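A single protein chain has been omitted; all remaining protein chains appear in their positions.
For clarity, chains are labelled A and B in written order, and residue numbers in each chain start from 1.
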Amino acid sequence: MFNIRKRRAAAAAAALTASAALVLTGCAGGGSEEAGATYDPDEKVTLNLAFWGNDVRAALYDEAITAFNEEYPNITVNSSFLGFPEFWEKRQTEAAGGGLPDVMQFDYSYLRQYSENGLLLDLEPYLGNIIDTEPLSENILQIGVVGGETTGIPTSTNAWGMYTNPKLLEQVGVEEFGGGSWEDYDDWMKEVTDAAAAAGVELWGGTDYTGRIQNFEIQQRAKGEDLFTDEGEPNFTEEDLAEFWEQADTIRTDGTVIGQQRLEEVYPLSGFDAALTASELTWDNFGAGYLGNLGESYTELGLVEPPVTEEGAQDLYLKPSMLHSIASTTEHPEAAATLVNFLVNSPEAGAAFGTNRGLPASETMLEGAELDPLGQQIADYEASIQDRLGDAPPVPIVGYGTLEEKFRLIGQELGYGTLTVDEAVDQFFGEMDVVLNQ
Amino acid sequence: MSTETESIVTAEAGSRSMRRGMRELRRAEGGGKVPASAGRRAHGRRETLAGYGFLVPWLIGFLGLTVGPMIYSLYLAFTRYNLFTEPEWVGFDNFVRMFTDDPNYMQSVQITLVYVLVGTPIKLAAALGIALLLNYRNKGSGFFRSSFYAPSLIGASVSVAIVWRAMFSTNGPVDSSLSLFGIELGGWVGNVALVLPMMILLAVWQFGAPMVIFLAGLKQVPAELYEAAEVDGAGPMRKFWSVTIPMLSPVIFFNLLLETINAFQVFASAFIISNGSGGPAGMTNFYTVYLYKRGFADLQMGYAAAMAWVLVIVVAIIAFILFKTQKSWVHYAGENR
Partner (left out) sequence: MSTTTDVPRAEFAEIATNAGPPRRRRMKRSSVNTIIWFVVLLAFTAIVLYPLVWLLFSTFKPSSEFGQNPGLIPDNPTIENYIKVAEGIGGTPLWQFFANSLFIAVMAVIGTIISSALAAYAFARIRFKGVGVLFAAMIGTLLLPFHVIIIPQYIMFNKLELVDTYWPLILPKFLATEAFFVFLIVQFIRNIPRDMDEAARIDGAGHIRIFFSIIVPLIKPALITSAIFTFIWTWNDFLGPLLYVNSPEKYPLPIALRLYNDATSTSDYGATVAVSFLALLPILIFFIVFQRFLVAGVATQGLKG
């Protein structure tokens, strides 16, 4: 808490200094070296911009950059893009060998690692002047703060939710999940699975939710505890984890959830993508992907709250679906910040991206965005869970990605029955030991 | 490889008589002014000069691009290194963890060994068998050669993953074909017991490279040898064992060595088919897949480097043994033994 206040004060101070500088440069007729935090629009600059995504997103970036160049014709933006894993593989190599691109689309799970190693520029001097902070709420800005430095600005947010498939539910004659506890959810899934079996349809109620670390996280948060402390220490015990995995013993063994073997066959699609399950707990920005993968015969999805662990608990939170960061090695920090501001705040960027990068976090960008029905549904969803939204957990620890993947693989093995819960807990804590002692 | 030097020395012995003849010739011409030893020394210098001259490009590449990185990785094997901060010396910690405290490592070693020991012989047998078949008659050989090589053309792209998964999924072609024979295995893709065989079959399917090398080797077998064997009354089997196999042995040796090394380093196919996860249940988590995950996904470069060097040592021992055995079964026509 203290931390936040301190940072806020710092931000205010910075904003003050910056505006003072603006006034000063205004008086001096511009061109002052000390100003630092402004971009001289006559300066010819070339920036490298890297993002992950597919060809569709690349076209949207092109559109946004074209709009950017109408305003800033002297900044040439060379963009490059790759799929998610390749994007990070390349960044890791560049981080080790030097040569990160000026502006990057960034992922939350890598933010701490790159920040703590001084690879990302502290954006503090640009906040409130080049980068407009007005349209961004404080808790959104707070997300990109590591160790007191703002190294990323969220483009958009997402929240944990549950997608359902209305068409399949109608087919087997089961009502939408009406909320309730995890046991209620288990029962509902069983109802779907049984109804599907009776109707001769290959369909399950859902996927074993204990394979996802986020479900463990929200159950822990319901108890008032984040997975990791501010200092990056684990905040759960072996018993907590064992209990979590054991709660799905029944649905795993009685065939309520889709079997691991079937899931593996459709991988990298999920069971939900392949119309094999009627529900899936996931981030709410996955909707467009689901619709795309389900094919043209599916036009709408259900999006409801995840099961409740503890009535009234603030177990959910808003997470940046992605951020924009600047490499600390950039030669043109002002121009780079100008580009970041445009990509994060401008209505033009909103118009270009819509909800492709998640629900726009900035009000001005959101205004520019024309929401499709799904986008509107997500916006409505995030508004509806307001009461369950708590503070975001601390920026993920270094190596969180490793743990998340380990969690998923262990979930798989539990599904196959190649690991017992005790062995699984052992393995996970062993892995965590290694990760924390890096 | 001391065997290498040995075989070269033996070969030298073979041609020594001829060179002695040359020296005598020269001495006769030049009046024997140059002592034999000086001549040999001059000759040795010339040879050394020529040798290194031919090796210049390779030496530059070797010293510039390979040796440095290799030594660096050896150093990293004894450090903890996350790519971002300076490597930190930890002695043998990485190796200790590997062998005592990492169940995934042990599983990875196991499945890799099965993959090498089962997959390589099958692949080589398939490659040699088809190469012999192709070499038997010449009709439509271009078509057949191209067809058998075609699977290897596609490499390890996303498409291979899509195709192979479809082939082995429930009610996919493999499942359906086996059902015809009353074998009901279901889909292989998600079956923990059948994923490894599936990966082995993928390797066997892409047998084009060793096949082409076998074919090129078969083309090198002089027809006279078959004629001679024929005159001696040898049947097809005799010809195969006493002409084809010995004459092909350098190529067999090459393929055996290289395919073994490659199998130990199997990466791309498993990585792409499992989408980088090594799943299901770690059954495609081959040695280099795991190494890669540790190095680039988990940023434990020191551990990854240590894993790499354990692999190097194991494969080097196997290569050494293979080189040792070649004396007894590999026949080089250019090195009369």
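Operating definition for what follows: contacts are C-beta pairs under 8 Å (C-beta built on N, C-alpha and C of every residue); 3 or more make two chains touch, one makes a residue touch a chain.
Given the structure is predicted, the values throughout are model-derived calculations rather than measurements.
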Visible contact partners (per top-of-document touch definition) of the missing chain: A, B
Residue among A:N293, A:T309, A:S328 or A:T418 that touches the chain left out of view: A:N293
Touch criterion as defined above, residue of A:V77, A:V266 or A:L281 at the omitted chain: A:V266
Listed residues B:A42, B:L55 or B:I321, member touching the removed chain: B:L55
Missing-partner contacts on chain A, residue numbers: 48, 52-59, 62, 78-86, 89-90, 93-94, 96-99, 101, 265-266, 268-269, 273-275, 288-289, 292-296, 356
Where the unshown chain meets chain B, residue by residue: 1-2, 4-5, 8, 11-12, 14-15, 18, 22, 44, 47-48, 50-58, 60-62, 64-66, 68-70, 72-73, 76, 83, 130, 133-142, 144-159, 162-164, 166-167, 169-173, 205, 209, 212-213, 215-217, 219-224, 226-227, 230-231, 236, 239, 247, 250-251, 253-254, 258, 261, 265, 267-268, 275, 287-288, 291-292, 295-296, 301, 304-305, 308, 311-312, 315-316, 319, 332-336
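Quick note on the criterion: only the chains that are shown with their structure count from here on.
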Distance between chain centroids, defined by C-alpha means - chain A, chain B (Å): 44
Chain B-touching residues of chain A, taken from the complex the two chains share: 85, 89, 92, 95-96, 113-114, 117, 119, 259-265, 267-268, 398-399, 401-402, 405, 408-409, 412-413, 416, 418, 427, 430, 434-435, 438
Chain B residues touching chain A - in the complex, by the definition given at the top: 80, 82-85, 97, 101, 103, 165, 169-170, 186-187, 189-192, 275-282, 296-300
